[in-house]
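Please read the structure below before turning to the comments.
One protein chain is absent from this view; the other protein chains keep their places.
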Amino acid sequence: MTTADRSGAPRALLPRLRLWPAGGAGTAMLGIGLVMVAVLLVLALTVGLNPPREALTGNLRLRFRPPGTEGYLMGTDQLGRSVAGRVGAGMVWSLGIALVAATLALALGTVLGLIAAWVPGWPRRVIRTLIDTVIAFPSLVIAVTVIAIMGRGFWTLAITLGLATCPIAARVVYAEAMSLARRDYVVAAQLAGVGSTTILATHVLPALRPTLLTMFAFTFADMLVAESALSFLGLGVPLTAPSWGNMLSESREFLVEAPWLMLAPAGAIVFAVVALNLIGDGIAARARRRGRSAM
Amino acid sequence: MIETARPAAIAPVTAAGRPILEIEGLRVGFPGPGGNPPTVVLDGVDLTIRQGEILGLVGESGSGKSMLALAAMGLLPAPGRVLSGAIRIEGRDLTSLSERAWQQLRGGTLGMVFQDPMTGLNPVRSIGATLGESIRRHQRVAASDVARIAEAALRAVGIPAARERLSAYPHQLSGGLRQRVMIALALVNRPRVIIADEPTTALDATIQAQILDLLRERLHHAEGAGGLMITHDLGVAAEVCDRIAVIYHGRIVETGQTREVLADPRHPYTAGLLAAVPRFDGRGRRLVPIPGQPPGPAAERISCSFRPRCARASEACSAAPALSPPVQGRSVACHHSGGGQ
Partner (left out) sequence: MNRGAALRAALAKRLTELLVLLFAISTLLFFLLRLGGDPAMLMAGDEADPEVVALIRAQYGLDAPLWVQYLRYVVAMLSLDFGTSLSTGRDALGLVLERLGSTLLLAGLAVAITTAIAVPLGAWLGYRPERGDRQAVNAVVFVLQGIPGYIVGLLLIQLFVVELRWLTSIGNQGLSSWILPSFTLASFLVPKMVRVIAANVAEAMREDYIRTARATGASGRELLLFHALPNAVLGATALIGTQFAFLMSGSLITEVIFAWPGFGALLVASVTRLDFPVVQAAVFMIAVLVFLVNAGTDVLFSLIDPRLRRQTA
């Protein structure tokens, strides 16, 4: 019955969907989001991969210069390093970790979700129990503990975050695949004797595409926030790495004399998250308008 | 006073009371984007419902029949609005009413039964709460009487164990019972006009007959009230209604006593609808569908709207025919309806 579908799992997990952006709004959101991401990408590939010398080695005579100082767009920090340069260099850490974590979460989640949807019996029961169990538990607690033991670092962080997040993706994919499995055209294909692998490849995966794309954008944003939160707690990337979370963490000591140390990385995080949310909501709105569900 | 304003010739054969709902030259439209001319969904509709009478408004989907019901309830979906014409209840024009005045009419003077009883009742409110809300809104009664009135309303629509049902929730009732609740909700404040929009379409065939019986019985039973039954199904209209109005492309194309319209349809569209209704009286007969598709609301109305689908179409049909003045309560809008009448 429709009421049961309406209260189904996907909305419970990704409540920001199903809002109103209708008609052309979805396309506009997607467009703006893509332009913002393109800006980030260009900066990451230029400044990020080749950070200016001023970003890494400080100049103690140039400490705490406010934004706009000659040659220092966003000022300098407590060691006289260029804040703009460090925000750029931080992209490789922050965006890189989020990218790896989101990809891992989605890939693993899709596989788990499809197995649960396609293999009834104990595989479904086990996976569903695991999903429900892990989702209800604060993922930050898991991540904090694992990283404390395994040590800080790019890959530890990316893999931990990816693993801790994959149940959410798994539940969304599971719910979506289950509803697809009940669609007439899938049932018709089954009755016609089409193999389940073929059905998966030709009917289910293509229909999941908008869901997966939307979820990738949102998960990417969530991972970005999670990385910065962990680094902020001192349990993320190595303490010397210029990730946005680390910069925020360091800035706390200088809130009074140099608020720009906090505002620059905070602005970068918000910019990236808003861009990804725009893309996610934009894709969802467009898919909804075309009558396909994106969760 | 209103009776004297009407020529006696219009009075239908079966003696009905005075007009209770009068719709005159009603045009309803949706404004076009950027100040374009509106899309007209009802174009000059005239209808009269008298006390003790049930009028059936019959048409295909998209003919404007539901828009007429919503207009009469003041519930046109935005941005649709009444462009011109009048909707009168006991002589009082409603088209310029404030929203507050409408709220007093709806559920009180005007009762409405909708199509889908599965989604039409609030799932988290009990039947008693839903009925009670409407009773308290329109009747000045003591709080202790509300439950008694609600229970009586349920009993009046044939719901067994009415008192227990007051605390039931919609999901605990079958589709047929839910539609009975919807009817009780429409009737509970003794409205003067009862509008039913496809009240049986969403129900199982066996339940449909029961609900139609109930509607016919309750609507005739409601003293001094009139009923408007909207349906796409001539068979349903034949079961319940005293008179029938056939609507096509936002215009009334034929009206008359049910028996007469069914026996002698004068508009080719009415005849076509009749030929498409299955009959169970034993006479073997092929069902003949009407060819083509009904026009969209935006289609032009300069020529007869039915012309592209009409077997009898001729040169004369390039001008849209007007509804003829009533003779013995019958009107028809067709150049080929036997002219001389």
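We call the chains A and B, going by the order they appear; numbering starts again at 1 in every chain.
Methods note: a residue touches a chain if its C-beta (ideal position, glycine included) is under 8 Å from a C-beta of that chain, and two chains touch if they have at least 3 such contacts.
Fair warning: this is a prediction, and the values are worked out from it, not measured in the lab.
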- Message: Using the document's definition of touch, tell me which of B:Val45, B:Ile89 or B:Leu105 contacts the absent chain.
- Response: B:Leu105
- Absent-chain contact - pick from A:Pro66, A:Gly151 or A:Pro206: A:Gly151
- What residues on chain A make contact with the chain left out of this view? 3-4, 7-9, 12-13, 15-20, 128-130, 132-142, 144-146, 148-151, 221, 225, 228-229, 232-235, 248, 251-252, 255-256, 259, 262, 266, 269-270, 273-274, 277-278, 281
- Listed in rising order, the chain B residues that touch the chain left out are 73, 75, 99-100, 103-108, 110-112, 114, 116, 119-126, 133-134, 137-138, 169, 171, 182, 185-186
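In the analysis below, only the chains that are shown with their structure count from here on.
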- Message: Roughly how far is chain A from chain B, centre to centre by C-alpha average, rounded to an integer in Å?
- Response: 54
